[in-house]
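Could you have a look at this structure, given as structure tokens, before my questions?
All protein chains but one are shown at their positions in the complex.
Labels run A and B following the written order; every chain starts at residue 1.
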Amino acid sequence: MNTAIALEALVTLPRGLVLTLALTFASLAAGFVISIPLSFLRASSNPWASAPVLAYTYAFRGTPLLVQLFLIYYGIGQLPLVRQSFLWPVMREPFWCAFVAFTLNSAAHTTEVLRGGIQAVPRGQVEAAKALGLSGFHTARLIVFPLTIRIALPAYVNEVVGMLKASSLASTITLLEITGLARQLVSETFAPYEVFIVAGGLYLLFTLLITQLFQVLELHWARARNPPPPARSL
Amino acid sequence: MRHALSNGAWLSITWRISELYGFLDQFVIGLKNTLLVFFLSCMLGTILGLLIAILRNSPRKSIAACMRAYTGVIRGVPELLIILLMYFGGTALLSAAVGRYIEINAFAAGVTALTVVFSGYAAEIFRGAINAVAPGQREAAIALGLSHWQIWFLIIVPQMIPIALPAFCNLCISLIKDTSLISVVGLTDVMRVAYIGAGSLRAPLPFYLAASAIYLTLTSLSLLSFRLIERRYALPLVKG
Partner (left out) sequence: MKRTIALSLCALVICANNAGAMDRKILTIASEGASPPWNAINADGQLAGFDVDVGRDLCRRMNVECTFMPQDWDGIIPALTVGKFDAIMSGMAITEKRKKSIAFSTPYAGGFNQLVMRKDLALPATDTSSKLDLTSIDAEKQAVIDQLQGALTGKTLGVLRSSNSEAVLNELFGKVATIRSYDSQDNMHLDLVAERIDGGLADYFTWKTFLDSNDGGIAMLYGPQLSGGLWGPGVGVGLRQDDRELIAAFNSAIEAARQDGTLKRLSEQWFNIDVSPRVSN
């Protein structure tokens, strides 16, 4: 175990952090925003609403992210139609292609996660809201959605961690995030163990941070839902 | 330089699809490798995962802690990184051990890496399912005088399987998709064939679409198989 190389890795690899975190959280945010309306469509009983969304999530959850990434970066980039359109300044850059691929993938997974949550919301809640005269939209926004988030939280944590790990695939289209920098360092130093272990350590650190954060969030919500019992008087 | 009009673009894509046929036998080889990697990793990963899940419940704190650390690390590190580590690191390790330069091949490195990853997630699924088996079962088995391993494999595990099945199905589908990552270290799987074809014929769209179709078929078949298995083996949870 060459400590000099390990230290060099420790100094060099965090330079990829910015790109890793930017990709991860930008894709998660965009994916989440897209998946909100999609999940409601998917959970609806109307097949015309649910089927197209199902087709989308089925396609994106049933194929590897690597293939999707290459399709969007190399495949779409091949079309002269795209190269001459207004999209090109965006699609030209590997970062934005990765962003698009990760967002579409994340949205597909998140849609299914939220759908599970929506369908798990107790019927009584929805009926009560209807009885109170709330419109469909208000029921969704004020009652179903907050409950969905709480129910789906554990599954969503997996999605967040999954996206952090998926960001490593961006290294295959020349982006120098943590994994990309690690591969470059390994080819220079011929020390795969030291470099990849440090890289793994960095990912692990952020995975732990994320899971801790979500645990705090879950606890906070659980406490809000079940306030501690009042102190008993002797 | 003026590029072709959009009509011409679509034409050039469809014309390229004929070039896919030239790669048909390559795709068959790639499919064979993908399936081989999948079945091997699945089998070995399930066995390893089961062992880890069982050891997780061990009364000895150190073993349980080790297993928790193992699954924690596996689930926190990207699969690609593990594959790269096994491939490049494995070469370094073997060469150091044997004394001269021996390269570990992509297949071995890939299967090892995917087995390790699969076992980490499978262990968590099995652990959750084991905990869901009614505690009364274990108590009754102990009362009947069954040995430690008999309890595990005759009583707990059979009941754990139907509970774990849905999550296990998802994990298998993830594994099918993760096999594509080994293409990065050169294994001739479906993704690699598409990669080479896309590069050498400079036609990424038809090749990567073909690869997507193949993977989608594989995951769909997997989903179907598990639905059938679930229907046959869904046992009502034994209460008490």
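Operating definition for what follows: contacts are C-beta pairs under 8 Å (C-beta built on N, C-alpha and C of every residue); 3 or more make two chains touch, one makes a residue touch a chain.
Owing to the predicted nature of the structure, the values given are computational and were not obtained by experimental measurement.
Novice: With respect to the chain omitted from the figure, which of A:Thr12, A:Ser50, A:Asn158 or A:Gln184 is a touching residue?
Specialist: Residue touching the chain left out of view: A:Gln184.
Novice: One chain is left out of this view; which of A:Ser39, A:Thr103 or A:Thr172 touches it in the full complex?
Specialist: A:Thr172
Novice: Considering the entire assembly, which residues of subunit A contact the chain that has been omitted?
Specialist: Against the missing chain, subunit A presents residues 74, 77-78, 83, 92, 94, 172, 174, 176, 180, 183-184, 186-188, 190.
Novice: I need the residue numbers on subunit B that touch the omitted chain, in ascending order.
Specialist: 1, 95, 100-103, 105, 184, 186, 195-196, 198-200, 202, 204
Rule of thumb we're sticking to: only the chains that are shown with their structure count from here on.
Novice: Round to the nearest whole Å and give the separation of the Cα centres of subunit A and subunit B.
Specialist: Chain centres of subunit A and subunit B, defined by C-alpha means, are spaced 20 Å apart.
Novice: In the complex of these two chains, what residues of subunit A are touching subunit B?
Specialist: Contacts found on subunit A: 58-59, 61-68, 70-71, 74-81, 83-84, 161, 164-169, 171-172, 179, 182-183, 186, 190-193, 196-197, 199-200, 203-204, 207-208.
Novice: Can you name the residues of subunit B that touch subunit A in the complex?
Specialist: Against subunit A, the touching part of subunit B is residues 3-4, 6, 8-9, 13, 72-73, 75-82, 84-85, 88-89, 91-93, 173, 177-181, 183-184, 191, 194-195, 198, 202-205, 208-209, 211-212, 215-216, 219-220.
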